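All protein chains of the complex are present and in place, except for one that has been dropped.
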Amino acid sequence: MRRDDAHQPTYADVNRDVIGTLWTPSPAYFGWMSIVGLILTAGILAWTWQIYIGMGAAGKRTPQNWAMYITSFVFWIGIGHAGTLISAILYLFRARWRTSIYRGAEAMTVFAVMTAGLFPLIHAGRMWFAYWLLPYPNQRYLWPNFRSPLVWDVFAISTYLTISVVFFSVGLLPDIAAIRDASTGWKRKIYGVLALGWEGTDRQWRHYRRAYGLLAALATPLVLSVHSVVSWDFAMALVPGWHSTLFAPFFVDGAIFSGFAMVLVLIIPMRPLFNLYAYITNRHLDAIAKLILVTSLVLTYFYVCEAFTAWYSGDHFERASLFWKATRNYAWAFWLQYFCNSLVPLVLFSRRARIHPPTLYVVSILVLIGMWFERFNIIVPGLGHDFYPYTWGIYYPTLTDTLIVIGSFAWFFILFLGFIKVMPSVSIVEVKETLPHPLKDPHH
Amino acid sequence: MRRQVGVGVATLALFAAILSLAHSAGAQPAAPAQPIAFSHQIHAGQYKINCQYCHADARRSEYAGLPSVSRCMGCHKITAADRPEIQKLAAFFNEKKPIPWVRVFKVPEYVHFPHKPHVRAEVTCQTCHGPVETMAVVGATTGQNLTNDLLNLLGLARSSTPLTMGWCVECHTTMNATKQTKAPLECVVCHH
Partner (left out) sequence: MKRRDFFKIVGASTAAAMTGCARSPEQILPLVIPPDNLVPGVASWFSSVCRECPAGCGVVARNREGRIVKLEGNPDHPVNRGTLCIRGQAGLQGLYNPDRVRGPLRRDASGAPKPVAWEEAEKFLAERLAALIKDKQGRRIAVLTQLESGSLGRLMDAWGGALGARRRVAYEPFNYEAVRAASRVVFGRDAIPDYAFEDANVVLSFGADFLETWLSPVAHARGFARMHALAHGRAGTSIHVEPRLSMTAANADEWIRNTPGTERLLAVALLKVILDEGLQAPGVDLAALRGAIGAPDVGAIARQSGVPAETIKRVARALAKAKPGLAVGGGVAVTGIDAVDVQVAIHLLNYATGNVGRTVRFGPDSAFGKASSYADVLALTESMRRGEIEVLLVVHANPVFTLPATTAFADALKKVPLVVSFANQPDETSEHAHLILPDLHPLESWGDFSPREGVVGLMQPTMAPVFGSRAVGDVLIAVGRQALRSAEGKGPLRWATFQDYLKEQWRGIAREVAPGTPFDQFWEEALRRGGVWRGVPTVPVKAQPVAMASKRTATEDGAQGPTLLTYPSLRFYDGRGANKPWLQEAPDSMTQVAWDSWAEIPAERARTLQVRQGDLVRIASPHGAIELPAYISESLHPDAVAIPIGQGHTRYGRYAKDRGANPLALLPQAPTPGGLAFLSVRLTLTKTGGRRPLAIPQATANQDERELAQHVGLTAARELELRGAVPEKASHPSMYPDLKYPEYRWGMTIDVDSCIGCQACVIACKAENNVPVVGKEQVAYGRDMHWLRIERWQEGPPHHPDTLFLPMLCQHCEVAPCEPVCPVFASYHTQEGLNAQVYNRCVGTRYCNNNCPYHVRRFNWWDYGSPASSSYAFPDPLPLQLNPDVTVRQLGVMEKCTMCIQRIIGGKDRARDEGRKVTDGDILTACQQTCPTQAIVFGNLKDPSSRASRVSRSPRGYHVLDELGTRPAITYLKKVTRDHGKT
């Protein structure tokens, strides 16, 4: 095995290694693509069926008018946080270790937001009228209701998606140019168009740096705002367990937590697959693991707060709801969440675990499961035992909504798998920046 | 150079598309073929028969109502009885069959438009149905269309097409502002 710290790659190594990830996919890659493609097809078919036959195909009911779709929506939005955090915030703080992972994380952000954005559509009873949520002049003389958190969502998510995509594309420009230069034929033409005439002149670099910095500054507050807005979907409602001022920071922290777990899930296999040991080093794993540990501890603090406020408020509804979640039908999901999010990450106190990829991988997967169930526990059991005892009830997923939720993972992975074969998944330019300048290197 | 030409062609095509949309939105509506070539121009225009003589339910019902075949025959037993179209009418009457008129003005099922309060408020029929007394054949472009919304977006909005919600609301607001009427603006008055 190649150990990263042993050998300092050169500029040429970088070009070769990174651009090398792009050409000629292996059979294993095609295998993965077809599996993911099949799952995605099943998900699309399930969605088509749901549109055709009605929302009843998904297992929702009164009182769980929301269930796995909104769970997954919040989950994916959460995933979409780490990317911007890594690339924008760490960029602004000049955290150098970000360079080799930020590209993957950014791609993850864009694709996760694209996945999340599907869920409000999948979820709407009449998705074909979902455009009514957009403010545009129309014959009905009607605007959307700007008091509704769902309209805030529309703005928050579309803004976030736009900024993420722009930030992501701008960051790609010099790399695309590098690929253009390394490729021939029609590929060269396509990358040529995408490179938007990047020549790497001083003037271009000057403008580029300024634009990139500005975009990073623009994206940073969005990291905090988007998930806060999403959390208000719940916090603005009356439902016991939802109506809480805790939700915005709680959600943002959870988002970063799950986002970094997803980053690990994506980059750990990339390392052996594309032989990126030189760029994704143990130092990176360690840093991400530390972040996961910190966010987990913060999250645990929020969990304690949540339970404490429910109890200390003396509010019967809040107490009954919490008690029910912890002890009745969904207790397994409730305790699973605590196990995955509060207990499992504690192993990261050990440095050995932090740089041991298999351990990290298991922890990350458990964290993702835990975070999905955190949202599930807010929505499904939360609604299942609210104010009105008459309608209390249990939600059972159906084949349709299960396939759609699984299909959303397939959608995300198909986008990601596609991306790593057409774009450099490690930033060529920024990695080079971290290396010693070739002019100063006597061997070059 | 080639690039500029391309851009020019695309712009022209877009412009043409918008023009044709605008044209189609304002075009004369297609009138459906009716079983009898009834002319409002003759009845309401030439002979100045009151609308409510035939559409007698408008003042007391949600529906304006169509005249019964026997009401048509009230005049046409004698008047113009030799004309081929009137003979068609007589045939319907003799066979005791209703005339299958094709509906021209229609609002969707979730819209409850009652004629009665509008007649009570002395809104003329032409306000909504257009100058029917000048039409030999009645046709109408009604209801929502995407064209109008797109034109709206481009700032080329004409006033809404008749029988759309915006058009109703516009009239209600104007009447309330200018004539101190109490035309309701609640959604559920029509949508219930």
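Read from first to last, the chains carry the letters A and B; within each, the first residue is number 1.
Please note the rule applied: a contact is a pair of C-beta atoms (placed from the backbone, for glycine too) under 8 Å apart; a residue touches a chain by one contact, two chains touch by 3 or more.
For clarity, every value in this text was computed on a predicted model and none was experimentally measured.
Contact with the omitted chain, checked across A:H123, A:K325 or A:R354, is made by A:H123. Within the whole complex, the absent chain has one touching residue among A:G56, A:G200, A:G213 or A:P269, and that is A:G56. Contact residues of chain B toward the unshown chain are 32, 57, 60-71, 92-93, 96-103, 106, 108-112, 114, 116-117, 120, 186-189, 191-192. Within the entire complex, the positions of chain A that touch the omitted partner chain are 53-56, 60-63, 65-66, 120, 123-127, 129-130, 132-133, 142-145, 147-151, 154, 233, 236-239, 316-317, 320, 383, 386-393, 396.
The working rule: only the chains that are shown with their structure count from here on.
Rounded to whole angstrom, the centroid-to-centroid distance between chain A and chain B, based on C-alpha atoms, equals 53 Å. Residue ranges on chain A touching chain B, taken from their complex, read 136-142. Across the complex, chain A is touched by residues 144, 148-149, 152-153, 157, 160-161, 164-167, 169-170 of chain B.
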